[in-house]
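Just passing along the structure, written as structure tokens.
With one protein chain withheld, the remaining protein chains of the complex are depicted in position.
Naming follows writing order (A, B, C and D), and every chain is counted from residue 1.
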Amino acid sequence: MSTENPANRNPVVNGALKLYVVLAYLFVFAPILASFVFSFNADRFPSIPLGGFSTEWYRAVASDPLVWEGLRNTLLVGVVVSVISTVLGFGAAYTDYRYNFLGKQIYLALALLPPTIPVVIMGLAMLAFLSRVNLSGDALAVIIAHVVICSPFAMAVIRLRLSQMDPSLEPAAWNLGASEWAAMRHVVIPFCRPAILGALFVTMAVSFDEFAIAWFVSGLNETLPVKVLGFLQGQVSPRINAIGSFVFVTTMTLLILAQLLLGRPDATKKENAS
Amino acid sequence: MTQDPLVSFEGVAKRFGTYTAVQKMDLDIRQGEFLALMGSSGCGKTTTLRMLAGLEAPSEGIIRLSGKPINDLPSWSRDTPMVWQSLALFPFLSVIENVEFALKMRGMGRAERRARAEQWLDRMQIAEFADRNISQLSGGQRQRVALARSLVVEPQILLLDEPLSALDAALKVRMQSVLKQLQRETGITFVYVTHSQSEAFSMADRVVIMSRGRIEQIGTPQEIYRTPRTRFVADFLGSSNIFPGTLQADAQGRAAIATDSGTFLLDGQHGAAGQAASLTVLDTRMQVHEQRPAPGVNAVEARMIGEEFTGATATLYFETPRGQEIRVQKSHEDLADLSVAMGRSFHLSWSPADSHLVHE
Amino acid sequence: MTQDPLVSFEGVAKRFGTYTAVQKMDLDIRQGEFLALMGSSGCGKTTTLRMLAGLEAPSEGIIRLSGKPINDLPSWSRDTPMVWQSLALFPFLSVIENVEFALKMRGMGRAERRARAEQWLDRMQIAEFADRNISQLSGGQRQRVALARSLVVEPQILLLDEPLSALDAALKVRMQSVLKQLQRETGITFVYVTHSQSEAFSMADRVVIMSRGRIEQIGTPQEIYRTPRTRFVADFLGSSNIFPGTLQADAQGRAAIATDSGTFLLDGQHGAAGQAASLTVLDTRMQVHEQRPAPGVNAVEARMIGEEFTGATATLYFETPRGQEIRVQKSHEDLADLSVAMGRSFHLSWSPADSHLVHE
Amino acid sequence: APTELTMLAWYGHAEPDMVAEFEAANNVKFVPKYYTGGDNMLGLISQSPPGTFDVILSDAEYVQQLNAAGYIEPLDPADYAFDEFFPEFQKFPGHWDGDTLYSVITRFGFLGVAYNTDALTEAEASTYDVFWDPRLTAKVGHFDWHLPNLGQMSLLNGNPSPYDIDEAAWEAVKEKTLTLRPQVGGFFDYGGTFSSLDNGQMLAFAGIGDWITGTLERSGAKVRSVIPEQGGLQWTESFSIGKGSAKADLARAWIQYVTSAQGQAKSAQMAAYPALIPNQKGWEVLNAENPAEAKRQGMVDGPGSAIDLIRTGRIQYRQLPVQQSLEDWNDFWSDYKGA
Partner (left out) sequence: MGRRISAYGLTFSLPMLIWQLLFFVFPLVFLIALSFWTVRNFRMQPDFDTVNWTTMYGRAIFWQAYGTTLALAAGAAVLTSLLAFPVAYAISFKLSDRARRWAIMLMVIPFFTSYLVRIYSWQVFLSDAGIINVMLGWIGLGPYGLLNTPGATLLGFVTLAFPLVVLLQLFSLIFIDRTLIEAAHNMRCGRLRTVFAVVIPSARVGLVIAALFAFILSFGDFVSPIYLGGGDPTTLSILITDTTKSGQQWPRAAVIALTMIVTLMAVAFLSIRFAYRGRK
């Protein structure tokens, strides 16, 4: 706390702590920054001292039709996944918010558990199952699998928002003559709008960086992160860095957009009103 | 008073699982009256209101509005608008959009509903805030928006669930008179749930006191204050001292009640001797003496154990040797003559005329 | 009263950024007294207490405990235990572990501190809950644990920051007498922050009224209630009607004050004519008449605009034609003779002897 | 729009340097799925509907498995220019089931000792025993697949036919292999192999050959492969047509193209990784186009050439274990890794 009594403060301890925080952030950012740097390094196998400056890897990436196709798949999958996950997540969040029923614990477990299953296992189980029902091997399979792991995130984000909603807001709408559907359209959804947008972005970002499950189920229609895995396993090429930097910038943009939409000052102000 | 009731609850009960929130309630609400529902927390006031608004279904019994049973009508098909304690204003709509909401849901055209809403904003003196965000209003202004939002459909009845409890004291008093005046002018029946005795008593035509899902007493504020019908009501109002005991006649054959703290004379009230009952005495009607008072009044000796200072009056707390707590409320002027001190013994007295009898 | 003060604030100020929470405060706290700090929200009460406990550092000035400056002492080297409004009990410790905490921090052995803690649990009548979780206690029981936890080190001084504000009315009164008695028995100096006038006035030896970081008045409860020193204090206590005006002599040369609502006689209080001042009259000292009262008393005509029912007494709200609000507090008996009705005009009067003068 | 042809292959086979010409000529667009190991490939096929992959590239061992599992179509030998192939490759074991052809070989290569030229001389590296050299403690890498590694150990133990060994010889191979464990610095997939050789993390590697070191050499790394005195192993890559392919004709055309002399020369110089080619005419074309690379890989006539190594018996085929089950080998490999 900034207002702490200086007599209760030890500058040495505080200084050491802050230094440690700086080191921790260095640790977190070292690999990210290094990959940026190496994405402009001319050598195929990065090592120091650095080779010359080069945008070769970006050019290689940009001229690789497979990368573009991967990007197209990723975007397609990302958009569809975010929409479906958000719809499912909204429904589940609303169910949890509004209803009580026998087996609700199980319902919630189903809705929230998938992200805790290791991706290798999820990927394996998904592939084994989807292939039995002839769904594996294309973008649809990736969409199905990603929705399974993304919808819990959407649910969490929207549930959080719903818990900020005055529980009498919806009954108030009914009481004023709105049917359940009208109240949903005119009250619940408008109230949740920032969280719905947030959920769309978060789920898109998760799908955007998921490679393990997608590797198993994507078949021929690989997404970009699966390509990256391929580059890492099959070629070791600084293209990884170029793609990584690109994906990073893209997801960051999504994140910042989400942040702006969620944290819009007048959205928070409105919230306080209820 | 012989006119048909606007609302009637006929044997209405509400259970949540095994818990009974409202027990077989019979209640008539008259056209145009201001009815207050009071009772301790959890006694079923809100549940009663919500059943009327169609937000809970009665487990048993029939609710009628203007004679017609409405049990099966969904909430949105009833004209029973409600004002919530939290107000439940729509934070994403402007003031006027809030007020228009009910009209929009009824399918009224844009121009017409805007006009109607503006008229009510005017009436509630908040027209200047029409385009503001709810968050930009003060508590009192929000209260008015909530009222306008419910009244805009010009209902026969308005339900209010502790609508003032979130306001500060001064604003509360001001809104009370706004509400009272509004009710008089519009003639709309108000059903008003409150925790506050002062609110209920100063606004309502009739007050319903509930306890554990049952109605304990219905009556005008005066009736209830002066003659609580049950021990619970006396306890709840908190303005009476209560002495549980057994009815008997005293040596002279006068009606009396034998309690733990002594035998006290009653004033013409009775029941069969030997019957259990409680004597209640308003705390403003008790006198404090340093010396034993003359006979003819009821008196008891007690040790002072506490004092509460509330500006105009002070409340003194005493305890009889038998452990009964007695409260006395006095003005500071009255007390000036006494050397009150914690732990000292005093004589407390009251006239038989101020004795009132309640049964369990 | 000539003994050395236990605590003294010498020119203590506290700024948060550019905001001054406490302004150059001089205050002596006497050994063994029960001192209440009152004032409206944000006036600096908690900040004052926290500076004493070492949780905030003064921006200026010196705080002494038993004569020694303690500004630079960290919180954990002072013996100034505090009772928080939220109680701040450790939820992960049992009742007795909470009480033992401070002793453990002082390095006291296991057996000894357990014995000491048990003794205090006994004293606070919560020994039976020793091994319970905090979450399993009622509000009043928690309060006692918090007290025991602070008192177990047998300090010279105890700081309490609105310790009862979370309790319900009945419990509050009961805990007040527990606290008062405890303070008397132990002789520990209590510094007690509260919002509640009734709490401050019924418990404290001296009351400090603060406003915007400044001390407005220090005195016994009686002094403050009857003779508020400033307009702020009168306003704050809320039991007086206040008429701002200018001093003058009336036609007969008697001391008077000219206000918006008329010129009123004073009783021997004065100041230079022409000086600005405010007349204050306790709301219990005002009379309500249907007819104009005889001259010799101060009187004003006003329209009734509200009524608040509070059991024993009722408060009536009036408004003069010039827009001044006047409050009158009366017992129901007194009111029985009046036909009070919203909107009607009445004459309000008070004797010059009940007039009191305050300066800004 | 061009017809899409799906190819399941190791990385590189559907890159422009290989397919651009064919795509342009036949109005075809390849859609590749690159795999990173034969089992990984089998897994993919088994989990995909029939007809998903038109062309499948695989190593000889997996052709057998693909065939056994019924994932590939029989081929007509008359369609392919086997007469241009070195005789050794005209009826390559594993690609035929009796007289039925299932797969056409397109490239091959040798597995020996890969080493860092700063750390070892060619002479030192010319025996598998070098892996036990104290200088290499924790510096020997394994390409993480049991067949090439255990085959090399079997060669070292003097088994003339390294995959066809009896129980006693198998026990001896296991015993010998286990003694190498302390020398091992890691078990790597293709990418890991690349980087750990390049950055000097590993100074010698078992189970690989020029297909890795050649690629690294091209970008200037100081690594080479040598066929040691105990002999080397041979890997192969061959094309098949996926069961149920709707574009079998195009698939056939591709295989014809890539096994033709022109296609073979291209294949030998594939950007992703170099390899030897079985088409004798292909050697000629390569020598005309890129004599240096032909020389580096040993695709020049005369003693010491790649085909000469085979003919002098220095090279054994890599294949599935004959007397033991594949599981036995794999399980031992897991145990070895965990030892």
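Of note:
The working rule: contacts are C-beta pairs under 8 Å (C-beta built on N, C-alpha and C of every residue); 3 or more make two chains touch, one makes a residue touch a chain.
Computed from a prediction, not measured in an experiment: that's the story for all the values here.
Check A:Ala24, A:Ala62 or A:Leu260 against the missing chain and you find that the one touching it is A:Ala24.
From the set D:Gln201, D:Gln269 or D:Asn287, the residue in touch with the chain omitted from the display is D:Gln201, counting the whole complex.
Interface note for the absent chain: among D:Tyr115, D:Phe188 or D:Trp235, the touching residue is D:Phe188.
Listed for chain D, the residues touching the missing chain in the whole complex are 37, 39-40, 42-43, 46, 65, 68-70, 138, 141, 144-146, 184-189, 191-192, 195-196, 199-201, 325-327, 329-331, 333-335, 337-338. The omitted chain makes contact with chain C at the following residues, 53-55, 74-77, 80-82, 84, 86, 88, 90-93, 101-102, 105-106, 133, 135-136, 149-150, 153. In the full complex, chain A makes contact with the omitted chain through residues 1-2, 8, 10, 13-14, 17-18, 20-21, 24-25, 27-32, 34-35, 38, 46-49, 87-92, 94-95, 98-101, 107, 110-111, 113-114, 116-122, 124-126, 128-130, 132, 144-145, 147-148, 151, 155, 171, 180-181, 205, 209, 211-212, 225, 228-229, 232, 240-241, 243-245, 247-248, 251-252, 254-255, 259.
Criterion: only the chains that are shown with their structure count from here on.
More inter-chain C-beta contacts link the pair A-D than the other of A-C and A-D. If each chain is reduced to the centroid of its CA atoms, chain A and chain C end up 54 Å from each other.
Separating the centre of chain C from that of chain D, both taken as means of CA atoms, is a distance of 91 Å. We define each chain's centre as the mean of its Cα atoms; on that basis chain A and chain D are separated by 40 Å. Of all residues in chain D, none touches two or more other chains.
Interface residues of chain C, counted against chain A in their complex, comprise 16, 54-57, 71-76. Within the complex, the chain C residues that touch chain B are 173-174, 176-177, 180-181, 197-198, 201-202, 221, 225, 237-239, 282-284, 305-314, 317, 329, 331-332, 342. By the touch rule above, chain A contacts chain B in their complex via residues 166, 168-169, 171-180, 182, 186-187, 190-191, 193, 266, 269-274.
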